[in-house]
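First comes the structure, then the notes that go with it.
Every protein chain except one is present and positioned as in the full complex.
First chain written, first letter: the chains are A, B and C, and each begins at residue 1.
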Amino acid sequence: MSVSLRKARTIIRKTLEKGREMEFKPLSVVVLDAGGHVIAFEREDGAAPGRFGIAQGKAYGSVMLGMAGTAQMQRAETQAYFMASVNGVYGGQVVPVPGGVLLRDRKGAVIGAVGVTGDTSDNDALAAMAGIEAAGLIGEI
Amino acid sequence: MSVSLRKARTIIRKTLEKGREMEFKPLSVVVLDAGGHVIAFEREDGAAPGRFGIAQGKAYGSVMLGMAGTAQMQRAETQAYFMASVNGVYGGQVVPVPGGVLLRDRKGAVIGAVGVTGDTSDNDALAAMAGIEAAGLIGEI
Amino acid sequence: MSVSLRKARTIIRKTLEKGREMEFKPLSVVVLDAGGHVIAFEREDGAAPGRFGIAQGKAYGSVMLGMAGTAQMQRAETQAYFMASVNGVYGGQVVPVPGGVLLRDRKGAVIGAVGVTGDTSDNDALAAMAGIEAAGLIGEI
Partner (left out) sequence: MSVSLRKARTIIRKTLEKGREMEFKPLSVVVLDAGGHVIAFEREDGAAPGRFGIAQGKAYGSVMLGMAGTAQMQRAETQAYFMASVNGVYGGQVVPVPGGVLLRDRKGAVIGAVGVTGDTSDNDALAAMAGIEAAGLIGEI
């Protein structure tokens, strides 16, 4: 099972809707496939220009390591040099905080990841989960 | 005047519609702002995984140089080392072929760029222009 | 459909067997998944130390562009600056010559790629095809 563009659009729209409903700051949302490659991205008006890279970094590390943002943050807090070296391996593209959410299929296989940035990391993850659930997929924050 | 997310979505949807109408291969479309930063991106099902980078490279070079894909290609063909050095300056992110389209406002100022990839470079540019016109903006291929 | 480690091993062994049967120079063979990530690699005794990067580059460009080595070479020969810029986008990891072979499923979708290096590019591709056929998969050189 792979994430279609149609599913990716639903995730993004519903994540942004959740953000507005909760009165979060303007959000940026990326959806990556199982290989860490971009399927779709949107940055809300008013968000800072560099948000693509942050959203992508949250999702990319999740896919490449098979480890969502929360677990990455715990590893970074207990063993900072490990996550720093992981970032070297992956070309500096890993942002190890919540808002990087793994997408899993019914059997538990990773089929992609969502990256959200703009508000607090926990709020970013909360909005992502709303989008993922609206698309009928399983998220792991 | 800046390109809103709403406008960027219209450009992408209408570019993809044009591609399907013309029976082009699956397309990928990015819209960048006046600073060369990603506003929105979509990759159609069936497109190769690495298409974000190519779309982004077509649009990024257009914004950063203020020169659309056709003009960049002419420069690359007459003075290859110049475009190679430009690529060094911009971190290897410039893809100097048609499909990189400048977005201009009514006064002629650059307000962003669109990058399309998937079919031939000329067809990519043709689809981009359909999207840009549907959004009521002025494109320069 | 994805390429299992078992299939990847078969591809590699049969590619190397073909090379020895044809008295090619020592070969190196990589198998990548649909996202361009390494599943398995082997370098025969006597091959030069840097062969991993060449094999990986042949296969990586194939997956990322959805274009096998022969088509990449034709593009590089007619429009050298385009393939040079593609290499910038993909971090210098693209080696656009035969020996990069796409793996397709029965419906034509790309499920990975094989990269072979060590002898002439055409012989590399020939050996790869022997391995791919032995594994019951469809290759595109």
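Basically, contacts are C-beta pairs under 8 Å (C-beta built on N, C-alpha and C of every residue); 3 or more make two chains touch, one makes a residue touch a chain.
Just so we're clear, the structure is a prediction, and the values are computed from it rather than from any experiment.
J.: Of the chains that are displayed, which are in contact with the missing one across the whole complex?
T.: A, C
J.: Identify the residue among A:A48, A:A80 or A:I138 that touches the chain left out of the display.
T.: A:A80
J.: Considering the whole complex, which of A:V63, A:A76 or A:L137 touches the chain not shown?
T.: A:V63
J.: Quickly run down the residues of chain C that touch the omitted chain.
T.: 4-5, 8-9, 33, 35, 37-45, 49-50, 52
J.: List the chain A residues touching the unshown chain?
T.: 34-36, 63-67, 79-82, 84-92, 109-110
As a working rule, only the chains that are shown with their structure count from here on.
J.: Between copies chain A and chain C, are the contact residues mostly the same numbers or mostly different, with half as the line?
T.: Counting shared over all numbers used gives more than one half: same.
J.: What's the rotation, in steps of 5°, that superposes chain B's Cα atoms on chain C?
T.: Going from chain B to chain C via C-alpha fit gives 85 degrees.
J.: Between chain A and chain B, what's the gap in Å when you average each chain's C-alpha atoms?
T.: From the centre of chain A to the centre of chain B is 25 Å.
J.: Would you mind pulling out the distance in Å between where the CA atoms of chain A average out and where those of chain C do?
T.: Chain centroid spacing, chain A to chain C, equals 31 Å.
J.: Provide the list of chain C residues touching at least two other chains, using ranges where the numbers run on.
T.: Correct list: 34-36, 91.
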